[in-house]
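Please read the structure below before turning to the comments.
Only one protein chain is missing; all other protein chains are in place.
Chain nomenclature is as follows: A and B, assigned in order of appearance, with residue numbering initiated at 1 for each chain independently.
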Amino acid sequence: MRLASLLGQRRNGPGRPLHWTDIAAYAYLALGVVLMFGPVLWLVLSSFKTQSALLEFPPSLLPFAQVEVTVPGQPQKLPLFRTNLPDGSVRELAQVRRIGLVAQMVDPADPAKQFRVAIDKREPVRRVAFATENYSEPLQRFAFLRFLFNSVFVTVVATLITLLINSMAAYALAVYAFPGKQTATLAVIGTLMIPMTIILVPVYLVVTELGLANSLWAVILPGAATPTGVFLLRQYMLTLPKDLIEAARMDKASEWQIYWRIVMPLTLPALAVLAIFSIMWRWNEFLWPLAVLTKTEVYTLQIALNAFQGELQTQWHYLLAMTVVTLAPVALVFVFLQRFITTGIGSTGMK
Amino acid sequence: MAELKLTSARKSFGSIDVLHGIDLAVRDGEFVVFVGPSGCGKSTLLRLIAGLENVTSGEIHIDGERVTHLPASERGLAMVFQSYALYPHMSVRKNMGFALENMGLKPAEIEARVARAAAMLRLTDYLDRKPKALSGGQRQRVAIGRAIVRDPKIFLFDEPLSNLDAELRVATRKELASLHAGLGGTMIYVTHDQVEAMTLADRIVVLNAGRIEQVGTPLELYNRPANAFVAGFIGSPRMNFLPAVVVSDDGTLRLTVGEVEVALPRPASGLAAGASVTLGIRPEHIEIAPGDGMLAAKIDLLEQLGGETFVYATAPGLPQITLRQDGQSHFHRGDAVAIRFAPDHLHIFDAAGAALARP
Partner (left out) sequence: MSDTSSVSRPERGRGIGTLAELRSIVTLPVELGMRLFDPPMRWVQRMIGARRMAYVFLLPNFVFFGLFVFLPIGINIVFSVTGGTALFPSQRPYVGSDQFAYLFDCGSYLDPATCREDHFWRAVANTVKFVVLQVTAMVLLSLVTALVLNMRIRGRGFFRAVYFFPVLLSPVVVALIWKWILQRDGLLNAAITTLGGQKIIFFVDPSWAMFWAVFVSVWAHMGFYTLILLAGLQAIPADLYEAAEMDATPRWRVLTHITLPLLWPNMIVVIVLALIKGAQTFDEVFVLTGGGPGTATLMVVQYIYETGFSSQVQNFGLAAAASVVLGIVLFVLTLLQFAAARRKEI
């Protein structure tokens, strides 16, 4: 879709000659596409390779696997080779067994005929094949679904809590005049200056004292009240006409009703921006869960991935597949909401 | 339907006094218009009545019940805002039904009331539209409809016509008048436009700088303005104000106006000789005399409107005088004319601006 617009657009307009800087710019951008997209593409391609294909050096670009065929009279599937026969002809033969430097081969089309071939006279027949077992096996072997569920649960619940309490605070700061409003606003700014990284230890203490250690709530709750969210929503709510709120008051609406039925629906664009950010923050969060989650059954995807990259050094095929799964939701969100996200960041300057 | 009573209602924002003690009683079913220049406090007064602002001191009673500190939602009033304040995310139907839902009415009852109001305001075909799909006039009617369905004790209007174009404003004005005739509810209406005030009001409250200047029926204000401010504010074109000096006041008031002396038979009102007064005379009460008049003047400008003509003239030593003639005028710019005031319609204001009693 983007590519179509890339080809279809004519920004320069007809007749405007290309300046050398234009060519340099396109070269720079082309390099950028390779550098930015390439690694992710390589990851996805690699994740479909079999374990043995991953060990090849130099690696092949696409995932290949040796073709195996069923030969009548043979109990198992046999690997297929392209073989140079002594008579000079080249045939595709299945290997029955290998003894030393000689392989016993059979023609799949004519199983009665057997050949004995030196192993350096044959080459495996390979086709592009996607090793989907890289994806299906970890599901059974490593409680992968559990981690996926944990991550989804943390992301969804934390985002809902964030949207609710941040919008309530923003509503109070945007709509009411009350003693202490200045102090409350300053407190929010102050909170903005305290990143999680520097209060790691005491938050751990608080979470432990609350009896939340090693539960998903330990990940959800500490970051639920975001100063960024309060600010973003407050700024947006300040632009709503004051008349609307007064009209609702005249219409006998309770304060909660004004917040829930009038202000919230009108704040939807800002809420959507915050929701997307919150989903990204929570899905990708690493340091805090790493510190607070020590039991495997409460691991989120990110923590599980990090743990496995230590344990599974020799099992890259699983690790790569899990990385792709972790990346996929973010990629999907990005594909659908790209313009929305980039303009959101451009206009708010937050991440 | 209800009556409203304000007792020395004051409002200040910080150290700035916006309203300096307002006493006012509005009768059941009355259409009262608050009028005044911008910044006079008329909107603030309306918001005090609505409960959107708290009085600094003083009392507010509705139907004899003290509501001074009751929040807006519990006063049972409805308001039409200048910006209309329609909920942009709700359909017309939802907008009109919102308050009724809040009151806990049954869906069928809500539907019936909305339908009735919509029919009254010719909105039936637009009930499922969102406000942004409506024209200005339609939005205005939705805002009114939202008030009507509530059947409120008092309708409050905050400059409801100021966002409409001139033609629509006149049409809606007439509609409002007939609406009041039909519903008979108590209505309080804020405007800076004296024509709206004159055409709509049973009684007008003229406000200036946070004080009530005068309360009365439109014609009372027109015919017997209590002071120079009201005299100048009500009536278009404006009343002429001519500075004058008292020569004597002993049954006949003799004044020097410009370069001439004018004698007005009227009871003595105790003005000292040499006191400065202001002579007020409306444009329609000045005529161009065929023979000799009171003042000799020269025509500066004529505005021929077809049905009537406004003549702007100057007499030596006086500010420009506006006079109105019926029909079309045969005078020209630069003509020297003699003009005469209708003595029965002269207003005299003392140095402080208060009107002297008229015979």
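Operating definition for what follows: a residue touches a chain if its C-beta (ideal position, glycine included) is under 8 Å from a C-beta of that chain, and two chains touch if they have at least 3 such contacts.
The structure presented is a predicted model; accordingly, all values stated were derived computationally and were not measured.
For the chain missing from the display, the contacting residue among B:S43, B:S73, B:N240 or B:T309 is B:S73, taking the whole complex into account.
Checked against the hidden chain, the listed residues A:L173, A:A247 or A:V298 yield one contact partner: A:L173.
Residue in contact with the omitted chain (choice from A:L80, A:A131 or A:A224): A:A224. What chain A contributes to its contact with the hidden chain is residues 2-3, 5-7, 9-12, 19, 21-22, 25-26, 28-29, 32-33, 35-37, 39-40, 42-43, 46, 55-59, 164-166, 168-169, 171-173, 175-176, 178, 180-181, 184, 187-188, 191-195, 197-206, 208-210, 221-225, 230, 249, 254-257, 259-261, 280, 283-284, 286-287, 290-291, 302, 305-306, 309, 316, 319-320, 323, 326-327, 330-331, 333-334, 338-339, 341-342, 345-347, 349, 351.
Remark: the residues of chain B touching the chain excluded from display are 71, 73, 91, 93-94, 97, 101, 107-108, 110-111, 114, 128.
Everything that follows uses one rule, which is that only the chains that are shown with their structure count from here on.
Distance between chain centres (mean CA atoms), chain A to chain B: 66 Å. Contact residues of chain B toward chain A in the complex are 50-52, 71-74, 77-79, 81-89, 98-99, 102-103, 146, 150. Across the complex, chain A meets chain B through its residues 241, 243-244, 246-254, 257, 261-262, 265-266.
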